[in-house]
Every structure is written in structure tokens, then in C-alpha cells.
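Remarks on the structure that follows.
Missing here: one protein chain of the complex. Every other protein chain is in place.
== subunit A ==
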Amino acid sequence: MNTVVAQLQRQFQDYIVSLYQQGFLDNQFTELRNLQDEGTPDFVSEVVSLFFDDCAKLINNMSRSLEQPENVDFKQVDSGVHQLKGSSSSVGARRVKNVCISFKECCDVHNREGCLRCLQQVDYEYKMLKTKLEDLFKLEQRILQAGGTIPQVDIK
């Protein structure tokens, strides 16, 4: 029983470290994990879920704004990027945040093509992160079900 837990914990540790190393996550995600405690065991997954819902909604809205080449509402797009940048920053979604920085630059100069590329990229990145974090949370559940505790991971 103990070795199963230890194995799962090792797996978890390796996985989460790899997410940081590959740039999917940054320190802010650590802050998020630190806010979670026994009283609020679902905080991270709830916040992350809210974030992904936001992503889907914002991307959808921006896509519509960018649809007609002659009639792009760059103000709307800018607002969407601003929100996305803010929440990705708060969650520690590093890659998503970085795309938003480029996205804002394209938006500022009214570059529709650039915006469309960024939109596609941000869509890809958030979905990728969503899958990764789903796997991470599944690992957490397996650890808990095996009677273990989720390791505190120190990312240097």
C-alpha cells in the first residue's frame, strides 16, 4: 500500500515539475496551491475550471469580433485579451499569458491577421493546459484514494 502511494507521489511530483519546466506553469500556480488547505481542498481545481470557462467564452467572443475583415471591433478584442491576460496571469498559465502579450500587440496596431493567429494560438494553449491539469488533478485523486497526501512541491 505504501509503495503504491509513494509511486503515485513520485509520479505527481515529476509531472508537475515537468509542467513548470516546459513553461506551462509559473510561480503563480504555486501561490494558488498554497492558498488551498484542508478546509478548501477544491480551490485550485475550481479556480482553474473558472479560468478555462472564461477562456472558452472570451475566445468565442473575440472570434466573432474578428470575423468580418471590414468590420473588426478591436476595442472588444482588446477587452477580451486584457481579461485573458489578467486571469492567465493570476492562475499561473504562463504560455497562455505569453500569447496574450503578443495578441495585445497585434490588437494595438489593428493587425487582424496577427490577431487571428494569436487567437488560434491562445485557443491551442489553453486547451493543452486544460488537458495537462486534468491529468494532474486525476493523479491527485489517485493519491488521495490510495490514502496518501499530495506532496508539497518546491519549484526552484
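Convention: contacts are C-beta pairs under 8 Å (C-beta built on N, C-alpha and C of every residue); 3 or more make two chains touch, one makes a residue touch a chain; residues count from 1.
By definition in this document, contacts and distances are computed from a predicted model.
Between "VPS35 endosomal protein-sorting factor-like", "Proteasome subunit beta type-5", "Response regulatory domain-containing protein" or "Auxin-responsive protein", which matches the UniProt record of the unshown chain?
"Response regulatory domain-containing protein"
Of the listed residues A:Asn34, A:Asn60 or A:Gln120, which contacts the missing chain in the full complex?
A:Asn34
Which of these touches the unseen chain: A:Ser89, A:Ser102 or A:Gln121?
If we include the chain that is not displayed, A:Ser89 is the one touching it.
Determine which one of A:Glu46, A:Glu67, A:Asp108 or A:Asp135 touches the chain that has been left out.
Touches the omitted chain: A:Glu46.
Could you list which residues of subunit A touch the chain missing from the display?
28, 31, 34-35, 37, 40, 43, 46-47, 50-51, 54, 82-83, 85-87, 89-90
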